[in-house]
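The complex appears here minus one protein chain, its other protein chains still in place.
Naming follows writing order (A, B and C), and every chain is counted from residue 1.
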Amino acid sequence: MAATTTAKTLPMAKALNESLRKALETDPKVLIMGEDVGKLGGVFRITDGLQKDFGEGRVIDTPLAESGIIGTAIGLALRGYRPVAEIQFDGFVFPAYDQIVTQLAKMHARALGKVKLPVVIRIPYGGGIGAVEHHSESPEALFAHVAGLKCVSPSNPSDAYWMLQQAIASDDPVIFFEPKRRYWDKGEVDTEAIPGPLHKAAVVREGTDLTLVAYGPMVKTCLEAAAAAEEEGKSLEVVDLRSISPLDFDTVQTSVEKTGRLVVVHEAPVFFGSGAELAARVTERCFYHLEAPVLRVGGFHAPYPPARLEEEYLPNLDRVLEAVDRALAY
Amino acid sequence: MAATTTAKTLPMAKALNESLRKALETDPKVLIMGEDVGKLGGVFRITDGLQKDFGEGRVIDTPLAESGIIGTAIGLALRGYRPVAEIQFDGFVFPAYDQIVTQLAKMHARALGKVKLPVVIRIPYGGGIGAVEHHSESPEALFAHVAGLKCVSPSNPSDAYWMLQQAIASDDPVIFFEPKRRYWDKGEVDTEAIPGPLHKAAVVREGTDLTLVAYGPMVKTCLEAAAAAEEEGKSLEVVDLRSISPLDFDTVQTSVEKTGRLVVVHEAPVFFGSGAELAARVTERCFYHLEAPVLRVGGFHAPYPPARLEEEYLPNLDRVLEAVDRALAY
Amino acid sequence: MTVESTAARSKPRRSSGKRTTTSGTRKRSQAAARPELVQLLTPEGERVEHPDYSVDLTPDELRGLYRDMVLTRRFDAEATALQRQGELGLWASLLGQEAAQIGSGRALRDDDYVFPTYREHGVAWCRGVDPTNLLGMFRGVNNGGWDPYSNNFHLYTIVIGSQALHATGYAMGVAKDGADSAVVAYFGDGASSQGDVAEAFTFSAVYNAPVVFFCQNNQWAISEPTERQSRVPIYQRAAGFGFPGVRVDGNDVLAVLAVTRAALEHARSGQGPMLVEAFTYRMGAHTTSDDPTRYRKDAEREAWEAKDPILRMRTYLEKEGLIDADWLSGLDEESDALAQRVREAIRTMPDPDTMAIFENVYADGHALVDEERARFAEYLASFADEEGR
Partner (left out) sequence: MTVESTAARSKPRRSSGKRTTTSGTRKRSQAAARPELVQLLTPEGERVEHPDYSVDLTPDELRGLYRDMVLTRRFDAEATALQRQGELGLWASLLGQEAAQIGSGRALRDDDYVFPTYREHGVAWCRGVDPTNLLGMFRGVNNGGWDPYSNNFHLYTIVIGSQALHATGYAMGVAKDGADSAVVAYFGDGASSQGDVAEAFTFSAVYNAPVVFFCQNNQWAISEPTERQSRVPIYQRAAGFGFPGVRVDGNDVLAVLAVTRAALEHARSGQGPMLVEAFTYRMGAHTTSDDPTRYRKDAEREAWEAKDPILRMRTYLEKEGLIDADWLSGLDEESDALAQRVREAIRTMPDPDTMAIFENVYADGHALVDEERARFAEYLASFADEEGR
C-alpha cells in the first residue's frame, strides 16, 4: 500500500496494539484474553493500555492455563463474543493444542455450520531474540495441517495492522503468528486504507531468475538476500505468502512460471514444514516450468538450540544465497 | 521374512499382544499403561490377558487423562522404567501433545544426553472401521515434524510384532502408529526371526513403471492397486515405508530412479502431510529421473467425515489408480 | 477429613403451580443431620426429608418426571436394538442414569444452556431435542445433527472433559451479558481426571461464572472403577477450588431435581459455580462395543437394580395414588409410539451427500477446500462418464 496522508510510521508491535484497540472500539463483542495482557500489557506490550481503557471485562487476565484460555474462548464465541486470545510464547501453545485441534477447528463442521467460532489466537513466534527454551519456535506446520483452522503471519507493520483486523472480522478460527523478532521494525501503516484479501500472497520484490518464498520473519531476510544477489547480477523475485493456510499457490505459480526456480525459506524445521507442501504442490503445478527442484531453507530436525547458537541455526542471508546458488546451478 | 518352522499365522492384534507379552517377560522394567489396558485388555484387546499374568504393577490402568499418562511415563522413564503407553484412539492423543512435544521429545537434548526417554506411545490410528468422530484420524505428520520423536507404523503382523519389539528396545521415544483397520488381518509371524532395522523401508512388490509409497493401512490398498494395475499391463513397485521419522529416502530414491514416477498414498490429509515431505525430498534427490511430478493421494483438508462417508473419503484402489494414470500420462 | 457442602444456603427457586403436600409419607433420612448423599426418595419409594434440600411438586409434575424417565429408557432401549440391527454403528446407553438426567434436565430454564457428553439423551429429551436427531452421529451420518441454539443444548462432545471449559466460557459470556441464566456442564466420573475439567473449575471460580458442573458418577469409566480416578468422593473436589460441591443420589429424580435447582440458583444469584455429583450407575455396557463381563461382576449390577430410578418412582406414585393402571397403559402406548417413530425415522434417515465432506469446514471458505472439492467432483464425474458410456 502506498503512503498517503493518513499513514503513520509505526513498529509492528504498536501496529498490532492499534489494531486491537480499533477492534475493541468497533465491536463490543471483541474481547482480549491471555496471561498478563491486562496491567502489564503482555510481555511484548502488544496489549499495552487496553485494559486501562476498555476495562477488565474486555481485556481479561486469565489463569495460567492455555487449554483453559482456548476452551473458554470457544465458550465465549458460542455465546456471541469474538475472543482474541494471546498465547505468551510459541512454545506454550501446546497445552491448548487439544482444544484447538479437536474443538476449535472442528466445531463449525460438527454443527453442520450452525455455530461459528470467530476466535483469533495470537502467537508471538520464531527466534532471533536470544531467549531461553520454548521461546523461539515456529510451530505453524502443526496448525496448517489441521482443517478448520486458518493460519496467517504478517511480515511488516501494515500487514500486522490489517491482517489482524481481518482475522478478527473472520468467522473462522485464525491462528495469527506474529514474528516477534520483527516487533520493533518500523513501517508505514495507513489505517484508512482498503486492505487486500487476507489470504493472498504479495510479490514484494520483482525478479526474473528465481523466486524466493517466505512469510513472517523470513521476508525481511529474503529481501536482504535479493538485494545482495542483485549485486552479483542475480534477479530474485520475493513472494511474501502472508497466509499459510490457505496457501496462495496461484501467486507462487505465476512467479515460478516466470522464474523457473523456487527456494522456500522459513524458520521452522524443514522436515514436514511449509516448504514441503509448497515444493510438492508447486512442482505438481509447474512441472514443466521448473528448471531446478524446489529447494528449502529452514530449521534443522533438532530442538531449537540455545540462544548462543541461534545465529547459526536460523536461516540467514548466507544460507538463503547458498540455496539460491544451488538452484541456479541446475 | 520367509516362513520357517517357528512361524505362526496371527492377526496383527494378536501379534502386538504377543510382542508386548514378550517385552514384559524379557525386561522387568517394561511397563504397560493406559486407559482400560488392564482387565479389559484395551478396547482393541491388544493388552488382553497381560494384567492377569503380569499384575497391576506392570500393566497399569490409568486415570482418564492423557497428559497424565505421558507425563508420568516420562517420570517413570527417568526412574529407569520403559513405559509403553496406549492412547485409546488417535483423536485422543492431543491432551498429551504438550507433554510429548515439549517434554518427551526434548528432554534428552535438554539434558545434553544425560537422560534417556525410552517411552513408546502406541496409537491405534486411521479410519475404515465405521467409528464416530475422533476415532479415525491419522495425525502422524503432527509428530514427524517434531525432532526428538521417532514415528513408525507397521502394515502387517510380522512387522507389528518386530517393530514393537524394536520400538520398546529403543532408547528414544517412539510413536507407534497401529493401523486399526488392519488389526484383524492375518499374516505370518516368526518370533525367532532376526528382524531388519526398524527405520528401513521395504520394497513389498517390485515393478518398473511407477513407485507407490505407503505405510500402515495403505500398504494393503497399494498392493491391491498394483495387482489391479498389472491386469492393465502396468508394473507398479510398492514401497512400505514402515518408518515415518526418519523416512528412508534411500529406498524410495532407488525405486524412483528405476521407475521415474512416484505416487504417495496415506489416509492423513494431503496438505502438510507425509506426502509433501516425500515429494519435496524425492524431487530434490531424483530431479532428473522424475518423468512426472510426485502425486499424492490422501485425505482432504476437512475433518474426518462421519462413518457413512468414509468409504468415499478414504483413499482406495480407484483413487490410487487414478493418480497412477495421471502420473503415467506425463 | 471431609469437606462440608455449603450449597445448602441457597434455597431452590420454586416453580409455580398447585402443590400436593406429600409429607404424610415422608421420613427423615436415616443418616445423621447432613448425610453425605442427598436423598429425597429411597430405593423403596419412600419420601424422606433432607435438612437442606426439598422439592414440592404438583401431581402432574411428579407424573411428568416418571413419564420422562420411562420414555427416555424406552428410546434408549430402542436405540440399543437399532444398533444390534445394524442401523447404528454404536450406541451409548444411559440405562440406569434416567433420574440423574431427567432430574437435572427438568431443573433447567429454557434460557439455560447445556453442554452434554455423548450420553445425555435424557437431558436432550428435557431440552426438546428430537430424539431421532441424537441418532445421526451414532449412525454415522453426521457428527451432531441439531442446531445447538434452538434448544440451548450443545452438540455431544466426545473428547472427554473438553466441554467443561466451553461451558465455563459460555457462562463467562452470560455473566458479561448481565443475563441471569445458568450453564450446565455434564461429565462423567472418568472425566473428572482430565486437566480440562480442573481448569474449568479454576476459571469458573476465578471469574465467578454461573456454571453448574454436573458429574454423573456412574461408577465406571469404561472398565475402570471410580477409585481409579479419585480416592475421595468427587464432589469434594470443588471445595479446593473455592466453590461448593454436593453429592446427590443420582437414582432419585426428586433429589436430583432439588439439588440441581439449588445449584442453578446458586449460579444465577451471582455466587459462581457449583459441583453436583450424581451418584448413579451405568446399568448397561459402556457402549454397544463394550463387554462389561470382562471387568465387573453381575452382583454389582444386581445390587444397583434394587436402586433403579424408575422403579422407586413408580412405587412412590402408586403408593401416593398418583398413577393407576390406566395411566400406566397410556404411557406404555406412548412409549411404543415413540419407539416406532424412532425406528421409522432411522430407516428413512438419508445418507449424507458425498460432497458434504467439503461442507462447513470453514464459515468463510478456504481456497484449498474449494480446489479439492472441485477436483473430487471431477473425479466422481469421471466414473459417471464411464458408467454413462
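The rule we apply is simple: a residue touches a chain if its C-beta (ideal position, glycine included) is under 8 Å from a C-beta of that chain, and two chains touch if they have at least 3 such contacts.
Just so you know, these numbers come straight off a predicted model, no measurement behind them.
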Name every shown chain in contact with the chain that has been left out of the document. A, B, C
If the hidden chain were put back, which of B:Gln103, B:Thr221, B:Gln253 or B:Thr283 would touch it? B:Gln103
Where the complex has a chain not shown, which of A:Gly75, A:Pro95, A:Pro139 or A:Pro154 is the residue touching it? A:Pro95
Of the residues C:Gly195, C:Gly250 or C:Pro309, which one touches the chain left out of the display? C:Gly195
Give the residue, chosen from C:Thr80, C:Asn143, C:Ser181 or C:Gln229, that touches the chain omitted from the document. C:Gln229
Could you tell me which of A:Gly128, A:Gly187, A:Pro246 or A:Pro303 touches the chain that is not displayed? A:Pro303
On chain A, the omitted chain is touched by residues 35-36, 38-41, 43, 61-65, 67-68, 91-92, 94-95, 130-134, 271, 300-303, 305-310, 312-313, 318-319, 322
Interface with the unshown chain - residue positions in chain C: 1, 3-4, 6, 192-199, 202, 205-206, 227-232, 236-242, 244-245
Where does chain B touch the missing chain, residue by residue? 57, 62-63, 65, 67-68, 70-81, 95, 98-99, 102-103, 106-117, 147-148, 150, 170-172, 199, 245-249
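Note that only the chains that are shown with their structure count from here on.
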Measuring between mean CA coordinates, which chain is farthest from chain B? C
With centres defined as the mean C-alpha position, give me the chain B-chain C separation in Å. 37
Would you kindly tell me how far, in whole Å, the mean C-alpha position of chain C lies from that of chain A? 42
Give me the residue numbers in chain B that touch at least two other chains, ranges are fine. 67, 91, 94-95, 133-134, 271, 300-303
Residue list for chain C, restricted to those that touch at least two other chains: 142-143, 159, 195-196, 361, 366, 368-369
